[in-house]
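In this view, the complex is presented without one of its protein chains, the others remaining in place.
Let's look at subunit A:
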Amino acid sequence: MERTTSKLPENYSINNSVSYVSEFFDYNNLTAQIRDDINSFQRITEGLKITDQFNFSTSNLLKNLSNIYKVQTTVAEEEKEISIVVSLFSKIDRVESIYAKYDNGYYDIKIFTTNDKYDAELMERLFNIEDTIFEVMGTENFNFEYLPAKYLSPKEVLSEKYYIIFKG
């Protein structure tokens, strides 16, 4: 196949290359495409780092890309699940803060409430939300526990693995 060469305008120079590009391309689309390409390259590089293989064979590359896709999909699903949890529990005005820890495929969720005595009715409402989460998401990957914020501080009772996902 004959190799084609781009035909540059007569007044082309490095200095006016931007105006040349602007003239022939949709600049916004181009920058978006470049950004995507950079992201893709970074993902590929990360994938190779993960497996510590700098061998650019097709099979290795596909395997790494597949792993990256799985990781990204999982992360997106987890973020979605957590956002559902927060949106439901944060509607209860006595919920002060929510902390989460992800471990071995399971979320341990600690919910701090503002009651100063045990409140069975409040607990019943919170258990109903648990039921809703189970029905909507069909997952048992969440463990919910409730603690009175007045007496128990997150810093004192939770390990460093927990991170805050809601503060009222």
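In the analysis below, contacts are C-beta pairs under 8 Å (C-beta built on N, C-alpha and C of every residue); 3 or more make two chains touch, one makes a residue touch a chain; residues count from 1.
Just so we're on the same page, contacts and distances are computed from a predicted model.
Between the names "HEPN domain-containing protein", "ATP-binding protein", "4-hydroxybenzoyl-CoA reductase subunit beta" or "Monosaccharide ABC transporter membrane protein (CUT2 family)", the one given in UniProt for the chain missing from this structure view is "HEPN domain-containing protein".
Mapped onto subunit A, the footprint of the missing chain covers residues 103-106, 117-118, 120, 123-124, 127, 130-131, 134, 140, 143, 145-148, 150-152, 156-157.
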